[in-house]
Structure formats: C-alpha cells, structure tokens
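Next up is a structure, given as structure tokens.
One chain of protein is taken out of this complex; the other chains stay put.
Here is chain A:
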C-alpha cells in the first residue's frame, strides 16, 4: 500500500519525460520539414517552367518576358563567374589574414584584429551593396577598366574580357564585393583549422631551421588541407546565393558575353528584381521558382562537398 504514491510519482515522472522527449522530437521534425518544404515548394513552383522548356531551359540565353520565353544560361553563368572571381580574390586574402592572425601577430593584438574582421562578416549584405555602389563602382569605371583597357586591349582573349563601356557595374565588381563579404568567414574557419595543427609538428619544423613561411607551407598547409578546402567551399556556397549586395552592383542585364566588365545578372539578383513584376501563376514566376530550385541544388551540393572534405580530417 505504501508503495503506491512512489509508483504513481515515478509513473508521472516517466510521463513528463516522454512528453518532453516528444516535444523535442517534434521541434526537430519541424526543422526537417522546413528543408523538405523548401525544396518541395521550389520544385512544384518551378514545375511549369521545367515541363514547358525542358532541357532548353538550360541552354537558352534570352530572358524575354515579352515573348514569354525564359532561359537560365545568362544568370547561371553570371552566378558561376562572379563566384569564381570572388573565390580567386577571397581565398588568398583569407589565407594571408589567417596566417597573420595565427602565427605572425602577437596574442592580444591578433585577437583584437580577429574580432574586428569578424565584425565585417556581421555587416548586412545590403550595406555592402550600397557601399560597393558608392565606392567600388566609380573606382572600376574611372580607373581600373580604362587603365586595363589601355594596356591590354590588343591581347587576344584578355582584350575581349576587358571590352565594353566603362560603367563600373559587372562581374568583376560583384566578384570584389562578394570576396570582401566571404573573406572574413573563410578567415575564421581557417584560423580554427590552423590552430588545430599540433604544436609539436610546428616546433620540430622550426627546430630543423625552417622559416615561418616554410613551416606554414610544408607543415600547416598539408596538415589542414581538407579543413581549408571545406572552409573555401562553405564560403563559395555563401557567394553563390548572395542577393542584395549583388543586385546593387551587377548591372542586371541578362546577356552572355566574354567581357567581365559589362553588366550581367546572377540567379539571385534576377529573382529579386523580376519577382515584383511576375504575377502569381504566370510562367515567369514559375521560371523564377525553377531558378530558385537550381540555386538550392547548387547550395546543397557545395555544402555536402564541404561536409565530406571536413569529415575526412577527423
């Protein structure tokens, strides 16, 4: 008889625990459902465009609301090329900064500089767009492109890459802004990765007479290669989907061409700009959704890639 209250309370406790567990499980399911819903709604939204255009959706250049024909080649190329330019700038910059912060600068100074650089990653992307439009665009239009054009106009491939009127908006400008936006992020991950190199290895390199740079190149880089590539791919994922900053500075013209300085468009900027003019249920909106779906796939693939590469290290 005296056992009953204890039993009852332990029953109730088990009940509470089960309810609590269920609640937690439910919230986790919600997170799963969110990604599922995101992909599903993009796919169903873009279905009309995919079935209508088929494979030609990927090979058509024109984005023509008047004729109601849409192709993703121009924005897709814009996204890929601007991301490539961004990576070419951001990776060396992030690598150098991480090298500086981990092994060159002294402790307290390095932590202050590191925190300050991390603040750059917190600046909203629309601000980067406005700043880029205010400072980088005139700089490219007035100084960089005329200068390069003057000196390299007659070099076969390079010449056509530099051609076009000096408006300042375009792939290079977008690449520069994207690079500045993702470099702090890549730097942060690289600092973590470099910090994880066993001190014993570094000290033995110094003991053998290596300079700091030799230690970096022959010990730290091989040791942290996978982590570094993971960081780079994660940064790439961010550059692929960046919208607001790019919309300000890419020029927003859906064309394909060799010039890196002519106005272009990217997937994300095209969605942001065309959406308000696309009525609900139209083929145009469906094409935008299809673009979104492609962007989602790109982002998922880059993240999975980063996961694989980082996983190998451990």
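By our rule, a residue touches a chain if its C-beta (ideal position, glycine included) is under 8 Å from a C-beta of that chain, and two chains touch if they have at least 3 such contacts; residues count from 1.
Everything that follows uses one rule, which is that contacts and distances are computed from a predicted model.
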item: Protein name, per the UniProt record, of whichever chain is missing from view ("Aspartyl/glutamyl-tRNA(Asn/Gln) amidotransferase subunit B", "Potassium-transporting ATPase KdpC subunit", "Phosphate transport system permease protein PstA" or "Chemotaxis protein CheA"); value: "Phosphate transport system permease protein PstA"
item: Of A:49, A:77, A:189 or A:205, the residue in touch with the unshown chain; value: A:205
item: Of A:61, A:80 or A:93, the one touching the omitted chain in the full complex; value: A:93
item: Per the touch definition above, residue among A:63, A:248 or A:261 touching the missing chain; value: A:248
item: Residues belonging to chain A that touch the chain removed from view; value: 13, 16-17, 20-21, 23-25, 27-28, 30-32, 34-35, 37-38, 41-42, 44-45, 92-97, 99-101, 104, 113, 115-120, 122-131, 133-135, 180, 183-184, 187, 201, 204-205, 208-214, 216, 218-219, 222-223, 234, 237-238, 240-244, 248, 268, 271-272, 275-276, 280, 288-289, 292, 295-296, 299-300, 302-303, 307
